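A single protein chain has been omitted; all remaining protein chains appear in their positions.
As written, the chain order gives the labels A, B and C, with residue 1 at the start of each chain.
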Amino acid sequence: MKHKQFSSLAFNIGITAFSLFIALLIGAVLFMIAGANPFTAYAVMFTAPLQDVFGITEMFVRAAPLLLVALGISISFRSGILNIGGEGQILIGAIFGLVVALYFPKMHWSLMIPLVFLASFLGGALWGGIAGWMKAYLNVNEILSTVMLNYVAIQIYNFLIRGPMMDKNEVVYGTGASQTARIAREYWLTKLIPGARMHTGMIFAVVMAVIVFFFLWKTIYGYRMRAVGVEVKAARYAGINTKWYLLLAMIFAGGFAGLAGSVEVLGVHHMGLESISAGYGFSGIVVALFGGLHPLGAIPASIVFGLLIVGADMMQRAVQVPAYIILAIQGLIILAIVSSNVFITKKSMKVKVLNLFRKPAGRSPHAQ
Amino acid sequence: MSLDIQNLEFRSISKRFPGVLACDNVNLKLRKGEILALLGENGAGKTTLMNILYGLYQPDEGEILINGRQVSIDSPQKAGEMGIGMVHQHFMLVPNLTVKENVALCMYNDSFFELDHKAVNAKIREISERHTIKIDPDSYIWKLSVGEQQRVELIKSLSLGANLLILDEPTAVLTPQETEELINLLKEMAAGGCSIIFISHKLNEVKAVSNLIAVLRDGRLVYHGNTNDHSTDELATLMAGRSISLPVAKEKQPSDEIVLELQNVSAMSDRDTPALNKLNLSIHRGEILGLAGVSGNGQTELAEVINGLREVTEGKILLDNEEISNRSPQKIINKGMGYIPADRLHEGTVSSFSVKENIILKDYANPSFSKATFLLNKTISDYSEELVSKFNIKTPGIETTCASLSGGNIQKVILSREITRNPKVLVAVYPTRGLDLGAAEFVHSKLLEARDNDKAVLLVSEELEELMNLSDRIAVIYEGKILKIIPAKEAEKSELGLLMAGVHNEAQAIQ
Amino acid sequence: MLSEIIIGIIAAAIPLSITFVLVGIGEMFNQRAGVFNLGAEGIMMVGAFLGFYVEYIMKSGPGSSFLGMIAAIAVGSLMGAVMAVTCVNFKAEQGIAGIALFMLGWGVAGMLFRVYIGGTTSIVGLKALDIPFLNSIPVLGAILFSHNIMVYITLVIIPLSWYLLNRTAWGLKVKAVGTAPRAADTMGVKVDRIRFQCVVIGGAMAGLAGAYLSICQTHIYADNITAGRGFIAVALVYFGKWKPTGILWGALLFSLAHSFQRSIQVYGIDFPYEIAVMFPYILVIAVLAISGSSRIMAPTMLGRPYYREQRD
Partner (left out) sequence: MKMLKRILLIWSAIGMISSSVLAAETKLALVIPSTIDDLAWSQAMYQGIKDAQTELGADKLTFEVSERLWNAVDAGAAIRQYALKGFNIIIAHGAQYQSLLADIAPDFPKTSFAYGTGFNTPEPNIFAYDPHAQEGAYLLGMLAGLTTRSGIIGLVGPIKAGDAIKYNKGFEQGVMSVNSKAKVRVAYTGSFGDLVAAGEIARTHIKAGADVLTGTSQQTVGAINVVAEKEGLVWLSSDMDQKSIAPKTVLAAQVYNFKNVILNIVKNRASGVYGGKHLELSFANGGLILNFNDAIIGIAPKNAREKILAAKEKIIDGSLKIELN
């Protein structure tokens, strides 16, 4: 038994490594086209972020919002909804949080920060909820509605930060940059290490992941939500109000994306800026799926993805290639990993690979 | 063009799936014009064996010989080329295409552009005339009843020139009349030079139709020989490996108290056609009311309106004199309704949930299983363990997903949940469909037990045998109306069959 | 004056809608076959670049424009094949693979542009044809007969794709593998092969749509030239209920809304322009919400890989 587990692990690692190798090989061609040495580039990409405090902290700066978005995505996927509206939900969440942080009367941070989180959760929930409501009650496909709502959210957000919520000073000086005023310093999320951006947001996100785990697997609401996600008919049969739980799933998905928005505002930017969502709405989907749509799986997945982002970014500066190559390499790596995944999860595919190495046999090695 | 199959031989066929040896060294022979009945309980390997012949699976060991020559059938296409056609238990039809298009898909599966609708039409007409199979070639599959879909399956295979037909439990969904027609049709086809392999576990039909019988048990061939050499009882014993007799209801004086009453209930089907048409029905405490009818006449819709899963457009449903029509499913459950749905894999259970989670599917919010929204894991596990042993559910553990259990055991999970909840009314729709005798025996005994415990049971079934054995009264449903209710001891198969086909004396109709 | 504005709005909407129609029809094929490709945007970028690049190095008239389009179709097919290998052969999760393909396409297009061209330059491209005589018909002339050649080619592609889907054996197979792959398999349809073909077609069409943007609409290539149009097109496939005409209406509605909001801005009605810019997106959602969606046409196995040897 031990031996079998070991060989299975070895197989999993082997197949992943092999597909990564293929991806990096293709990537190497890109580096050569760009006139850079692929070996140096890869060395920087995978090791540089882990070599110093700066890299590690930056990794967690990315991981925090990614994890929050991924939690929401996990909930909605588990309820059978493909939420690609994370970008919009982050923005609306951020703007709700900003309204509270900027315009509410001064109060102690221990009151204000939870209030900001609550507001942004509600904001994101509202935005996700619109798509969820249309899905559940009007039968509007969620891919269509979330894609469209992303654009609407961007325009609303931009309107607010360049209009009613713009920093008054920007008007006075006539520079008119679209950004809000700074949030009072006491409301910022505490930096964990002086001189680095890493803030308590990651801790918050991990705590949320654990809460979501308990929520989904240990409470009756999570039970209902999971039931609706995998088998709507059975859920209805069991007396669950399936439409409401579909809506609720999108409310949670949006809410968590919204939380990511306020974590970025309170932890990183301390004000409302353009493109604050930074693509987390999309990367969050990838993180959630890599995490196996499991809240706890999303924790390592978000950190690894954070590494990928930070490493690629550093590599681009280190070998001076066009920044586009970051995107291309990330895309290749993700493609490689999802492609290899099937050989790990599906026995029949695994068998096919193993048979390649056992020429004469047509037998499946895993039957008992 | 397809091969003329004179004889077919399986030699030492074995097939493994992860964790299961589905076929173990099977040897079979069949000659042209013969009908071979393949018998066995669920999971005995019948379907796997046929999927191998049809090219869906590859055998791990052994070979198939046609006309004495070894052949390799690596795809259904190849099987088709050799003249092998298959009608699957779950129909292999594309629901969003028409009958004609489904047939065309088979005929033109090699071509890219070419699609001659006229030729397809002509082919369908020719076949339906030759075998008197009635079908509208332009209607969409999803609009057809199960029986009609089966006819499409037959036309499909025949249009491809199949001369070896594999039928996987073809009668499971048919009325007695339809079954008889099918049997005649099959015999006729055999006489015309077709070889037929007929998978079933209904012994009477097997006796009626086949020349040869092969019995599989746990993947091994336990008997292969002439049909007439054994009686049905002997065959049943061969299949199960032990002797089985289905329980028969013992007379019981039903109470006069009406528990569930439907008054002029109407409802629409999924296709927006009327499914129930001012239906009236009442069930007494402590009786099993059997509902007979050809599928597609409103049975599932009836079960759904009772359980609040479908909108009642007209009329009233009373449970213990309290109106429950159009209430939420949760409220109806709370009032004491139990339901064993037809689709046990996707409705009766959440298939990717564990056995444990499925056992509490209706009770998770019950104070004994959850406190302040948190599920009480220990209590739930203990309760599940108890039910698993009480209902003899064969599962590796309570954490195993339901999807990995056999049909019979999934049904036991549902049954254990619904009966233990102690409902006033239990609606059971096709509770033994697709189950083997052993499992059916268990289900039957539990339903009778429920009746004896003074529950009102509505048993929906297509198998008259089952209805007549278990029910106190049998109601026949046709086009959304109850045509007649007959006390079970007075019921006769022939009369029920006619009623199911809609033939009845107007004067006798229930008002 | 007003009628002129309205004609202008409609006339402007038609060439705009072509991008969405092209990507949408391609995406329709792969979704009908059961594969959901979010990477269309990335494929469009590569197509836009390569189409531009081919014309740029050839530096000669319409011939090179067409060569550019063909190159874009070729590279789109290649990207489609990458998607197909991962999602059809390797059964990868389609959502992630699509996003990854989007990133890959964007990265590759941007990088090649930087390396081989380096700076923003323009090409001649394909300009609007003013079809003689026909274009002087009042109203219709402006609306229908003064567009670039690709508009007319697309108008041929729509009925062609309808025919392909509904009147050929291949179309039957596509519909079958998207709704009932196991049934299709038993009927002798090679499920994975059909899916592969459809994803490649989807890629080819997205590539062409990209080249349409660079060669016909802007005569330029620049970073993020597609600006999310690939995602919109994917959404419009749902709007169009997987039917070529439905996609055409969706694309036209969306483009008309855009063309309308731009005209409103240009003719100086004073209100926050953000509302104008939002309008097309809201309109599309609203129309779908009101009209409701039909499940009959939906490829029910969309997003699910097919395993032949899996018991179910």
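Side notes on the structure shown:
To be clear about the criterion, contacts are C-beta pairs under 8 Å (C-beta built on N, C-alpha and C of every residue); 3 or more make two chains touch, one makes a residue touch a chain.
The shown structure was predicted, so the numbers you read here are calculated from the model rather than taken from an experiment.
Taking the full assembly into account, the omitted chain touches A, C.
Taking the complete complex into account, C:I225 is the one of C:A97, C:V191, C:I225 or C:A298 that touches the chain left out.
When the omitted chain is restored, the residue from A:S120, A:N141, A:Q155 or A:S339 that touches it is A:Q155. Interface residues of chain A facing the missing partner chain: 52-54, 58, 61-62, 154-155, 158, 162, 166, 169, 173-179, 182, 193-197, 264, 268-271, 273-279, 309-310, 313-314, 316-317, 320, 322-324. Within the complete assembly, residues 5, 8, 12, 16, 19, 114, 118-122, 127-128, 213, 217-220, 222-227, 229, 258-259, 262-263, 265-268, 273-274, 277 of chain C touch the chain that is not shown.
The working rule: only the chains that are shown with their structure count from here on.
This structure's chain pair with the greatest number of C-beta contacts is A-C. Ranked by separation of Cα centres from chain C, the top chain is B. Each chain gets one centre point, the mean of its Cα atoms, and the points for chain A and chain C are 27 Å apart.
Among all residues of chain A, none touch two or more other chains. Shared interface positions of chain B, defined as residues touching 2 or more other chains, are 17.
For chain C in complex with chain B, the residues that touch the partner chain are 167-170, 172-173, 175-176, 179-180, 182-190, 296-297, 300, 308-309, 311. Within the complex formed with chain A, the residues of chain C that make contact are 38, 42, 82, 85-86, 90-93, 95-97, 99-112, 114-115, 228, 231-232, 234-236, 238-239, 272, 274-275, 277-278, 281-282, 284-285, 288-289, 292-293, 303, 305, 307, 309-310.
Those residues of chain A whose C-beta lies close enough to touch chain B in the complex are 218-221, 223-224, 226-227, 230-231, 233-241, 347, 362-364, 366-368.
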